[in-house]
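Of the protein chains in this complex, all but one are displayed in their positions.
Chain nomenclature is as follows: A, B and C, assigned in order of appearance, with residue numbering initiated at 1 for each chain independently.
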Amino acid sequence: MARFYSPSPNENSKWKIKIFDIVFGNDTHAGKWFDIVLILVILLSVLVALFDSIGTIHLSHGRLLLQIEWVFTTLFTIEYIIRLAVVKQPFRFARSFYGVIDLFALLPMYLSLLFIGAQYLAVLRVLRILRIFEILHLRRYTKESSVLINSLLNSWRKIFVFLLAMLAIITVFGAIIFLVEGPEHGFTSIPISMYWALVSVTTVGFGDITPVTPLGQIVASMLILLGYGIIAVPTGIYTAELATSLRRNYDSRVCESCGYKSHESNAKYCMKCGSELSEKS
Amino acid sequence: MARFYSPSPNENSKWKIKIFDIVFGNDTHAGKWFDIVLILVILLSVLVALFDSIGTIHLSHGRLLLQIEWVFTTLFTIEYIIRLAVVKQPFRFARSFYGVIDLFALLPMYLSLLFIGAQYLAVLRVLRILRIFEILHLRRYTKESSVLINSLLNSWRKIFVFLLAMLAIITVFGAIIFLVEGPEHGFTSIPISMYWALVSVTTVGFGDITPVTPLGQIVASMLILLGYGIIAVPTGIYTAELATSLRRNYDSRVCESCGYKSHESNAKYCMKCGSELSEKS
Amino acid sequence: MARFYSPSPNENSKWKIKIFDIVFGNDTHAGKWFDIVLILVILLSVLVALFDSIGTIHLSHGRLLLQIEWVFTTLFTIEYIIRLAVVKQPFRFARSFYGVIDLFALLPMYLSLLFIGAQYLAVLRVLRILRIFEILHLRRYTKESSVLINSLLNSWRKIFVFLLAMLAIITVFGAIIFLVEGPEHGFTSIPISMYWALVSVTTVGFGDITPVTPLGQIVASMLILLGYGIIAVPTGIYTAELATSLRRNYDSRVCESCGYKSHESNAKYCMKCGSELSEKS
Partner (left out) sequence: MARFYSPSPNENSKWKIKIFDIVFGNDTHAGKWFDIVLILVILLSVLVALFDSIGTIHLSHGRLLLQIEWVFTTLFTIEYIIRLAVVKQPFRFARSFYGVIDLFALLPMYLSLLFIGAQYLAVLRVLRILRIFEILHLRRYTKESSVLINSLLNSWRKIFVFLLAMLAIITVFGAIIFLVEGPEHGFTSIPISMYWALVSVTTVGFGDITPVTPLGQIVASMLILLGYGIIAVPTGIYTAELATSLRRNYDSRVCESCGYKSHESNAKYCMKCGSELSEKS
């Protein structure tokens, strides 16, 4: 993160750099402890919101939990202001991934002054925990998730086509089952019937609405079979894409002695003739 | 689409060509706007049908919504007639993919004069939105979906074998559970029991009908385990097929000697007749 | 099928050969028609059993349907006796795949004289329809299904290991949820709880029994996450196996001119140098 928000060396405000190292960095002793305490406080504040949402606990300890939540919110607000203060480009930070999440984690409590119930959205703070990847210096994890995400991005066009086809299927079958079963069997409108079609075609099958007429059950059977067939599609798209990504782990080096090509990326010697392989460029 | 229905140059009816460019083409300014307005009107008319299907809205605004739907239907009918009028081969258009969908989008409202409720099938208009692929000049999307569909077509024979096996499993288990559980536990007939078997084997599991006797639960467990095992089959078939499609990069070169079309992109000679292939342009 | 049961040429009973050709063969005109009629009669008799299982139809037309079913059974019995009579090795036929199915298709009706309800198992006749593959001369289908089945057989050892692990998971979680939730919440015994665990871990989720205590829901969540993780296992096993099978479609021919190896199995000329490929041996 340092690369993004580091204060320019000619700023000369020593304390600003020091606080920056603690709040954003994780190389110093203080920076590490700050991050660990931060994660724990985030988890604690999420737990408080979870417990507060339980009716009996809310009645008996709601007042206390609300006060604790406000303490946390005050701390997080101060932290956010400090972050804005010590970075060179506050607006750039505010619009960055972590900056937006940090703000979103604050808003629910302030909104709860206007809208009752908004405080429960404080659990959105859970997203701040994603920062754990940065903290633990786990570059590997970032690499792993980038493989997963790249495969998803590479196949987004195929998935968009797939989703449009899904929408058409759900709309058409929703309208048909609405006509066949009708409001008296729970299919009170086409939007509700579309919700049922989505729940069925994805094999979730809540069972809150189910067809009861023979014709309705035939329509449902056709929809389910269709869903069973096309569940293969996203899996197939993603697996094929991921397999391609993983295959690329073999590098393109060619052995200068025997011409063998399919070397593992961590190989130093050709496994066919034993001669040394050149360094990867 | 121009390639299919373009009026012959020697027809000389200038206005016909102009309207053709607007209605079918999307290269001119007018043609682009026509398509955008068309998509919006289609979406609007689908939304009207969705809202009309909600009981309370139907009671309070049903009359108004019906009038709006008729306005849309009239517009779409005029559009359909114009399309038929300006193409060189009206019958060929009428039997084409988009021609059939355009007609199907009109029928429900006219049928609703004969059969009550048919107007809700007006949501079939949602299929007209597939035209969006043509409009946005997104040839790539067409290519993407053709990869998906080709993989499905290549594996249809395997999927047919799979569906026949499924039918046998569902029939046999439907009969067994009908005998074991019987009508008093909701399995009122073999067809209903087959519906339950389908819902169970595909892991949808509505829960509207469930076995309650120990023997019935053992039969259900066997069916579910079977289903869990064979859910792998369609996914496996499709993924393997798709992976093969993606791995081999076929290009669009045609052999000038024998006309064979499906060449791998790294081929220099036709694998059917051995004559040299032209360079890729 | 002829290869198996064909009467020896020195048997000299001409009518036996003729009937054999009709009943088992499908090369002659009569043989083809016999098979088509047979399939239709099988489907009809299955439909009769399905309809008879519907309560209202059973009450109004049960007597008629039973008579029709007996007519079918008599016909099938005669057919089975003829098959036994005309093959050279009746015992070998009786123990063959189709022989066993033919017998199983007869038994339910005769058993129904002893056990009420057995007649519904007449739907097992649906298995006789698998003969359709032989009838339609669709060798390709047999090939397709053999690829599917071979992949399943190749991975049976892995699937056995997987099923044993599943059994352990289901037993352990079944016992835990039984202790946590207890009979008062529907988990009346460990076997029933194991049934629930199976239904949950396979993502079927009927919802006939569900945990209601917080601790029970945590146990359920862990079980579901486990199930979500291991649903990948059978799919992964099967897909990897199938992909290997499909890859083998490339044959092992080597171009004698340039040494290129990866030819498609329907290639006649090398796609790298254009020289003719040798015939497949």
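The rule is short, and it goes like this: contacts are C-beta pairs under 8 Å (C-beta built on N, C-alpha and C of every residue); 3 or more make two chains touch, one makes a residue touch a chain.
Just so you know, these numbers come straight off a predicted model, no measurement behind them.
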item	value
Among C:G25, C:G62, C:P90 or C:G207, the residue in touch with the chain that has been omitted	C:G207
Selected from C:F51, C:F104 or C:F162 as touching the chain missing from the view	C:F162
Residue numbers in chain B that touch the chain omitted from display	203, 205-207, 235, 239
Contact footprint on chain C, counting only the chain that is left out	157-158, 160-162, 164, 167-168, 171-172, 174-176, 178-179, 183, 188-191, 193, 200, 203-207, 210, 212, 214, 217, 220-221, 224-225, 227-229, 231-233, 235-237, 239-241, 243-244
Residue numbers in chain A that touch the chain omitted from display	46, 49-50, 53-55, 117-118, 120-121, 123-124, 126-127, 129-130, 132, 140-141, 144-145, 147-148, 151, 159, 163, 191-192, 195, 198-199, 202-208, 231, 234-235, 237-239, 241-243, 246-247, 263-264, 267-276
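By our rule, only the chains that are shown with their structure count from here on.
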item	value
Geometric centre distance via CA averages, chain C-chain A, whole Å	41
Length of the line joining the C-alpha centres of chain A and chain B, rounded to whole Å	31
Chain B and chain C, separation of their C-alpha mean positions in angstrom	29
Residue numbers of chain A (touch at least two other chains)	203, 205-207, 235, 239
